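Right, I'll just put the structure down here and ask away after.
One chain of protein is taken out of this complex; the other chains stay put.
Just so it is clear, A, B and C label the chains in written order, and each chain counts residues from 1 on its own.
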Amino acid sequence: MHVTIRLFARLRELAGASDLSRQLPEGSSARDAWNALVAEFPAIGDYSRTVSCAVNEEYARLTTALKDGDEVAFLPPVSGG
Amino acid sequence: MHVTIRLFARLRELAGASDLSRQLPEGSSARDAWNALVAEFPAIGDYSRTVSCAVNEEYARLTTALKDGDEVAFLPPVSGG
Amino acid sequence: MGAYAVTAGPLDPAAVAGLVARDGDGAVATFVGLVRDHNAGRRVLWLDYEAFEPLALKAFERIGDEAAAKWPDVAIAIHHRTGRVAIGEASVAIAAASPHRADAFAACRYAIERIKQIAPIWKHEHFEGGEVWIEGATADPSDERARQTALERACT
Partner (left out) sequence: MGAYAVTAGPLDPAAVAGLVARDGDGAVATFVGLVRDHNAGRRVLWLDYEAFEPLALKAFERIGDEAAAKWPDVAIAIHHRTGRVAIGEASVAIAAASPHRADAFAACRYAIERIKQIAPIWKHEHFEGGEVWIEGATADPSDERARQTALERACT
């Protein structure tokens, strides 16, 4: 299946992209998408314990199963305010 | 000695005056001035336990001794804000 | 107008906030008191505020000094209106700026609590069917128990 990946802030800089299109095996979770991304961009691996994710513009757990066409966003620790 | 008395809010309305000039015996305290005022305007007597005073535009205790020419202000409980 | 003011004209909370912020500040907390359309079950029409102005200014200054002693990095401004104030209009505007938000919130809350305790200002409430002078606290700046209450409400 096909998913869109969005990256923000330092994750975006480390990966050198804010939007990516990737093919994932059916039944992949957000965490699977993250792990594939770490394999591709090892520099983001430090965020594996602190990253949050949102699926289709809603906060979601990394265990969330993705569907074809989903947008999954990976968020480094936030610092608004 | 001669003192100026200033009254505010409901005290002012009960006494029907915001500024009064009064003669007081030498050595009078702010409380003596208040008691003289209560004798003159019995309606303000209810405030004897809750009134505050200021002498020459500074908060003062009712025990403060007055001097000739002093201005003593009597303040009902406040409600600013 | 300076940091402390008593004025018969409308208050400008943004201007009050503008008086306190410095380049090292990360936080400005403000409080604006508005005239409500009801109070104690009465339908309020307007309020008339009366102040003993020179003493009120000294009370604001004292409150600012108390806050500075407790929160040394905080700058405070207090403007209070007098005369007739309509429903929805501001009767008081307070701003507290600080490098850190906890102090700004605490000092701002402390200031409004202290104003209600010791500022020589009175509200004359005009409601449907009558009028009444609102009377709260006996003003005594040296009352340490009252000051303690204000500090507690400021969450310190």
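Just so we're on the same page, contacts are C-beta pairs under 8 Å (C-beta built on N, C-alpha and C of every residue); 3 or more make two chains touch, one makes a residue touch a chain.
Being a predicted model, the structure only gives us computed values, none of them experimental.
Trainee: For the chain that is not shown, enumerate the shown chains it touches in the whole assembly.
Mentor: Spelled out, the missing chain touches these shown chains: A, C.
Trainee: Check the options A:A9, A:A43 or A:A65 and report the residue that touches the missing chain.
Mentor: A:A9
Trainee: Of A:A15, A:L37 or A:V51, which residue touches the hidden chain?
Mentor: Checking the options A:A15, A:L37 or A:V51, the one contacting the hidden chain is A:V51.
Trainee: List every residue of chain C that touches the chain not included in the displayed model.
Mentor: 13-14, 17, 21, 23-38, 87-88, 97, 99, 101-102, 104-105, 108-109, 112, 153, 155
Trainee: May I ask you to list the residues on chain A that touch the chain which is not drawn?
Mentor: Missing-chain contacts on chain A: residues 6, 8-10, 12-13, 50-52, 54, 57-59, 73, 75-81.
Operating definition for what follows: only the chains that are shown with their structure count from here on.
Trainee: Give, as an integer number of Å, the spacing between the C-alpha centres of chain B and chain A.
Mentor: 73
Trainee: State, to the nearest whole Å, the distance from the C-alpha centre of chain B to the C-alpha centre of chain C.
Mentor: 25
Trainee: How many angstrom between the C-alpha centroids of chain C and chain A?
Mentor: 49
Trainee: Give the residues of chain B that touch two or more other chains, as numbers and ranges in rising order.
Mentor: Within chain B, no residue contacts more than one other chain.
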